[in-house]
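Structure first, then comments.
One chain of protein is taken out of this complex; the other chains stay put.
Moving on, here comes subunit A:
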Amino acid sequence: MHYAKPGTANAIVDFDSHYDNFIGGEWVAPADGEYFDNVSPVDGQVFTKIARSKEADVSRALDAGHEAKAAWAATSVADRSRILNKIADRMEENLETLAVAETWDNGKPVREALAADIPNAIDHFRYFASVIRAQEGGVSQIDEDTVAYHFHEPLGVTGQIIPWNFPLLMMSWKVAPALAAGNCTVLKPAEQTPASINIWLELVHDLLPPGVLNVVQGFGLEAGKPLAQSDKVDKVAFTGETTTGRMIMQYASENIIPVTLELGGKSPNIFFADVMDKDDGFLDKAIEGFVMFALNNGEVCTCPSRALIDESIYDEFMDRALKKVKEIKGGDPLDTNTMIGAQASEEQLEKIISYFDIAEQEGAEVVTGGNRKKYEGEQAEGYYVEPTIFKGNNKMRVFQEEIFGPVVSVTTFKDNDEALEIANDTLYGLGAGVWSRNINTAYRFGRAIQAGRVWTNCFHEYPAHAAFGGYKKSGIGRENHLMMLDHYQQTKNLLVSYSEEPQGLF
């Protein structure tokens, strides 16, 4: 199936000519009236204009959040939960519309948006609608007369800055728990992908009380920075890279507020010799696990971008893997058969190409790919790259940096010790993959790898009920799972004495 390009006949979604900010339940033009052009990476053409907000707009959004926060915090968890479930229902009813909007904004294949991004985003709203109702405070009996009560309270108004690789999914990862926990929020979408969230807001904006969710669009420097820096923000959540992560911590230190940071990784995907013991479904699954480097055009913080393969199976394994990689169908992202679409931006394309250059200089072997991909027709001006496999060693820069493209760097290991040494020889520790038919090997490696998520005999699954976050320079805090509510809540302790006798000190 092929979806019509937005704005053409039979299109399932059309974008307006411009979009304002969403503040206090209304669409609000930016204070100084400036907008910026938004380009689709699919065809490189401008398709809408987006509010170019500044500090005054951010401040207005934060004020709207503060006006709404007392009533939202006092809204029963049953009611907050009901609203989140309604948001999920609206999204489900409009799944295809959201998927096509997401593809046009980001360039990802609609096949993935339909099967992964949007269903997963929906489930995040449902998950946090559920767990907030099941969350309990605590009662601790200190002694016969003294009781400590622990209550969860919202933080207030949170600032959330999200990336461009999964615009709607990252929105749901951040917004659903913040709202479930009773916070109001100001969200700053990435300026590379600011459009699809407007389609989402049009679908759900009437469900939330005004001011609970505010979306301020614009450039990082002009809108993101004043949000991170504001003394009206009670917590900042950020997904991005390390230098900006430091900057956000620096600003947070000025206000003494908490931050959560997800800063990426360079995930090892380790294939032990026993995956080749049989030619069966498990082997097919492992091969697919290798090819997962191309999911979302490789623009994933946990892209399995380093493949570590036991040297005894390398040739045979790579034969199979290469066949699968060659079957990846590239092209029009709006075609449901397309498996790899456009990189999200021109700059991203340039960056990937700069890594092809350094890989060549460092002597990495190009197993396949290694070039920009040009198409005829509609996609001629889009940002496309060939799925690429390099072979080399872990000291090469393509093994150490998140390229954020459909690029995997492959190396071999002699034994388990070497596999572990290579896996952990990185600045980051977000994701990892372990593939083995031996449960003891898989378990021990999973525990020994310094990463927050070790996919074991699977990869790239993101259920709401599993904690996600980084070790080392990959960040601070967790997303998904009930435990992330801790990052959006204060603990209130009432320490109550039921004794009617003085303590006897004075």
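In this text, a contact is a pair of C-beta atoms (placed from the backbone, for glycine too) under 8 Å apart; a residue touches a chain by one contact, two chains touch by 3 or more; residues count from 1.
Following the convention adopted for this analysis, contacts and distances are computed from a predicted model.
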Query - Absent chain [UniProt protein name; select from "Anti-sigma regulatory factor", "Acetaldehyde dehydrogenase", "ABC transporter permease subunit" or "Beta-ketoacyl-[acyl-carrier-protein] synthase family protein"] - result: "Acetaldehyde dehydrogenase"
**Report entry** Residue, one of A:S59, A:N255, A:T368 or A:Q400, that touches the chain absent here
**Finding:** A:Q400
Query raised in the report: Out of A:D14, A:E347 or A:E365, which touches the unshown chain?
Result: A:E347
Report summary line: Answer key for A:G65, A:G107 or A:P163 versus the chain not shown reads A:P163
Report summary line: Touch assignment to the omitted chain, from A:E191, A:D234 or A:E479, lands on A:E191
Query - Residue among A:G265, A:G289 or A:G452 touching the omitted chain - result: A:G265
Query - subunit A, residues in touch with the chain not shown (by the definition above) - result: 163-165, 190-192, 219-222, 224-225, 228, 239-247, 250, 262-265, 301, 345-347, 350-351, 354, 357-358, 361-362, 395, 397, 400-404, 427-428, 473-474
